[in-house]
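Working notes for the structure below.
Left out: one protein chain. Kept in place: all the others.
Which chain is which? They are A and B, in the order written, and residues in each are numbered from 1.
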Amino acid sequence: MTTNALSFEPVRVEREVETISRPSLSYWQDAWLRLKANTRAIVSLYLVIGLLLFTVFGPWLWQVDSSAQDLDQISAPPGAERAVTVVDEYRPWQGATATPVAGAGGELQAPASLSVAGDATTRAVRLQWSAAPDAGGYRIYRSIFDTAPDGALGLPLGDVLDPTTVSFEDRLDLQPLTYHYSVVTLDDRGREATGYTSVPVEVTRVITAAQAHAKGLIDSADVVRPGDVLKLQMHPLGTDYLGRDMLARLMHGARVSLFIGIVAPFAFVLVGIFYGSVAGFMGGRVDQLLMRFADFVVALPFLLFMILFRILFNVQPGDNSILPMMVAMVVLSWPAVARLVRGQILQIREEGYIGASRLLGAKTNYLVLRHMIPNTMGVILVTLTFAVPSAIFTEAFLSFIGMGVAPPTPSWGSMCNEGLKTMLTTPHELIFPAAFISITVLAFNLLGDGLRDALDARMRATE
Amino acid sequence: MSEAAAENLGQGTTWNASALLQLLYLGGFGVLGLGFILWALAQWNEGGAGDAADYATGTVTLAMSQEPPQLDSTRSTDQVSIAVLGHVMEGLLRYDQDDQLVGGVAERWEIGETSATFWLRSDARWSNGDPVTAHDFVFAWRKALEPANVSEYAFILYGIRNAEAVNRGEQPLEALGARAVGDRQLEVEFARPLPYFDKLTAFCTFNPVHEAFYESTAGAYGADADKLLYNGPFVIDQWIHGASLRLKKNPNYWDADRIRLNVIDYAYITSDPLATINLFKDGKVALTSLNAENLTDAMQQRWKIHRFADGSVFYLGLNHRPGRPTSNYHLRKALQAVHDPGELVYKVLKLPGNVPTNSLFPVWLKGVRGSFRQEYPAPKHHPDDARGRELLARALAELGLAELPPLVMLIGDTPTSKKQAEYYQNLFKRKLGIDIKIDAQIFKQRLAKMTSGDYDIVAAGWGPDYDDAMTFADLFTSWNENNRGRYANPVLDAAVDVARSSNDPQTRMDAIAKVQKIIYEDVVVLTQFERGSVYVAHPRLRGVVRRSVGTDPDYTNAWIAPVGG
Partner (left out) sequence: MLMYTLKRLLQGVVTVWFIATATFFAMHAVPGNPLTNEKAVSPKIWAELQKRYGLDKPLLEQYGLYIKNMASGDFGVSYTQQNRQVNDIITEHFKVSATLGILAVVFAAFGGILWGALTAMYRNRAPDIVIVFLVILGISVPGFVFAAFGQLSLVKVNDWLGFTLFPVAGWGTVQHMIVPSMVLGLGTMAFLTRLMRSSMLEIVNSDFVRTARSKGLPMTRIFRKHELRNAILPVITVLGPSIAAITTGGFVVELVFAIPGLGRYFVQAVQQLDYTVIMGTTVFYGAFLVFMVIAVDLLYGMVDPRVRLE
């Protein structure tokens, strides 16, 4: 090893090493930066904004009354045929009669022929048939499927218990479809004979000029003549069980559902965080007392207290009781969150960095706000995102038993309730509201995830 | 190693994943193992279960919408209890498979102008072997009227002499005009003419009760299978509360040869229509009702669909208490003018069994000779919007109002009632500009509000208790507690009085026709429809009787055809 003068030169201080290359970030700045880096979180943020726009500006763009009933298009799926033929006013039908025929004994036969009198329209299908020998009456069936090969005749529409009458007028829920009508002979005690006579009938959708005018399809009842073809109102997402526009209902329903689904969970989660962190931080007797009170609240029957809050708020029949509903949810739902937060705080309280911070002279407020709550954020956000759908469904349940929003105000949850009953035949009534709830929940979950990652103090080290 | 770990922190590390794989394998094996055990168990258990309508054992399996609250016939009020009682008990008379009144415990009877006599058959027995005597009837009727027993159906006995006074506690039980002459003869004196007394005796409140047994249960009569004594075609074999109720053929029944089923097993208790449909699809129950929502599904399954009128009539009740807007005649007329029962039934309710009606009296009621409604047709009704608006203007002038305050429509919490209410809300708004506030209430509160009169319009219905027009006619008399709208009209009261104090069919039916007319013309209620029920049954289950009045559904005449039969 050689020693020269160079060895005794002072080391050049490299200033750059000491400078901070990037500006110092506060906790929240850092959180925002990391949130922005998370694509899924940003997409979900846009989704949430989109939902809010849908709620606020939707009804303004799609100006259809959400409670208007289009009884000509009940439970219509999206993109259903809308053509309708103009006809004259409805005139009652006298029906057809025949003199009863005496038979040669033996087994009862089905009528020899079955036909449609006049036009088969959605207003009425008029059937008449030839008298069967020895008949005591007739029973009329209708199916949307072919009766062959097993003779499944479908819906029994009605009985004609008078052998002289050989006609029947069907007005029940007629849709522009092909129906298969059948008639079966009954004996004098009302029992069915074995055979049947069947006829396929194609039904056309009709409307009178006056009705078309009332619906606003035409400017005046005089401009159309019977036989003209009009188009019924358009419903982009179809209609519900009373012929109400699904899109308009989803938009209006969003107001209630998103309000309840967002505000109520936020409110009770905040209460829960406050309560839980106080209990967890104070510990000892205070903690004991506070948690026993939480146990007490958790056990109170929700439904009963919901009724009470309605009375307290003096809710009149038929009024929307969104406020009492919110209050009941907040007052009765916070203990679960409080319990969770307290558990976490108890755990964090014992962590080394808390002790260190305390040694450095940190105040209680600082400890709770800077260390404890950010460290419980993960659990809190999970609870919050789960509280969103459960609040939406609680609203639906309460509305269903008459304690939430009053009809005709729609909400997503109650639309789901209604849609479930017909999920096999008209699935769009369930799928659309359920999809909107899912999107909302998805957006809040992904956003919650992103926020959790961004807010988690420990994650800062992992970049 | 540690470097790699540091890099993957928070992203999941390879070695953590392998630990997890371990866990997953374990979990997977656990699930597979459990699945196998279950499958094995399923095989093992399968042996005993048969078809929902099993020919070999004569067993029919069914679902019940709710459990009977209790089966003390003197106090039963609900549909389910009455249906079960119809299978395990028998009154003096009963309805046969053609809905004809035939002898039950009574083998012979005479209904006079002021009294009736029943001669009991000697072979009618209780399930413990004791004979059914006239004393059992007298005891049961007195029990039903005893004030402390608080039977809600006590009123149905009021046609018997002194019954009302006994029920009010004004006379002793012994004053009741029903007397046992020996064991096998029952004498009944009437308080007023009761030409339909024979039909009344088929109702469950008239069933006999074994006195010694009743006393031995110490107040729990009818609460459990062993807390009841039976005299009907079946006995309750097993009653697991909330879960199932199984009936077994009664060997002591006098007409046991007539009964072809061995077991009626109500194996499921659920009021969820989807659940019962699924049970039916899976071959687990032999009969189930359909609703408008699953008709298409039923057609797709190619089931044989049946329908029948369940006897009840539905209407919009109106509040006639002074001060209520609906007490105004012209307002009621205006509502009626725009009301279209046909549209409600055909477009909104969509169930083929329902029949729109303008009369409170259903089509199956008997008149003088044939059908009441053929002899006295229902009032004609044509919806007329312009007339409705005119009438509304008159009503507003009379009420001294520029605009009508919102009307409150009280409804229950069933899906159908909500659907209906939303339809009416839109209808009255669109046609008359009247705002309707829908007040949906759970069962007890709806009843409380109906009783206190806290509504303008209420969706309600009335089912018949016995097969006579009187069961509907006296509904809106000023003395009837079920007249919740407090409608009071001396003309209607007088007509009902004529109908119930006469024995002459013509006089009675003329008076009832007058009631039918008043109810439409004075708009006591807005009649909507006669309810129909649509159902599907196991193809080999035969002889089930559905009826408007009496035990429904009635399996006492049912049988199961063999496979292929």
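What we mean here is this: contacts are C-beta pairs under 8 Å (C-beta built on N, C-alpha and C of every residue); 3 or more make two chains touch, one makes a residue touch a chain.
What you see is a predicted model, and the numbers here were worked out from it, not measured in a lab.
S.K.: Among A:Q344, A:S411 or A:T426, which one is in touch with the chain left out?
M.R.: Of these options, the touching residue for the absent chain is A:Q344.
S.K.: Which of A:A104, A:A148 or A:A299 sits in contact with the chain that's absent?
M.R.: The single option touching the absent chain is A:A299.
S.K.: One chain isn't shown here. Among B:Q97, B:Q300 or B:Q445, which residue touches it?
M.R.: In the complete complex, the chain left out is touched by residue B:Q445.
S.K.: If you put the missing chain back, which residues of subunit B would it touch?
M.R.: Touch set of subunit B with respect to the missing chain: 2, 5, 9-12, 15-20, 22-24, 27, 38-39, 41-42, 45-46, 49, 63, 67, 69-70, 72, 75, 77-78, 147-148, 150, 152-155, 167-169, 219-223, 227, 240-243, 267-272, 274-275, 278-279, 281-282, 284, 413, 442-445, 447-448, 451, 480-482, 484.
S.K.: Take the complete complex as the reference. Which residues in subunit A touch the chain that isn't displayed?
M.R.: 288, 292, 295-296, 298-301, 303-305, 307-308, 311, 336, 339-340, 343-344, 346-347, 350, 352, 375, 378-379, 381-382, 385-386, 389-390, 393, 396, 401, 413, 416-417, 420, 423, 430, 434, 437-438, 440-442, 445, 449, 452, 456, 458-459, 461-462
Definition applied: only the chains that are shown with their structure count from here on.
S.K.: Counting in whole Å, what is the centre-to-centre distance of subunit A and subunit B, each centre being its mean C-alpha position?
M.R.: From the centre of subunit A to the centre of subunit B is 33 Å.
S.K.: Once bound in the complex, which stretches of subunit A touch subunit B?
M.R.: Within the complex, subunit A contacts subunit B at residues 67-69, 71, 74, 143-145, 150, 152-158, 171-173, 189, 241-242, 316-319, 400-402, 406-408, 418, 421-422, 424-425, 459, 462.
S.K.: Provide the residue numbers of subunit B that touch subunit A in the complex, in ascending order.
M.R.: 9-10, 98, 274, 291, 293-297, 299-300, 302-307, 342-343, 345-348, 350, 352, 355, 406, 408-411, 413, 415, 418-419, 421-423, 425-426, 436-442, 454-455, 534
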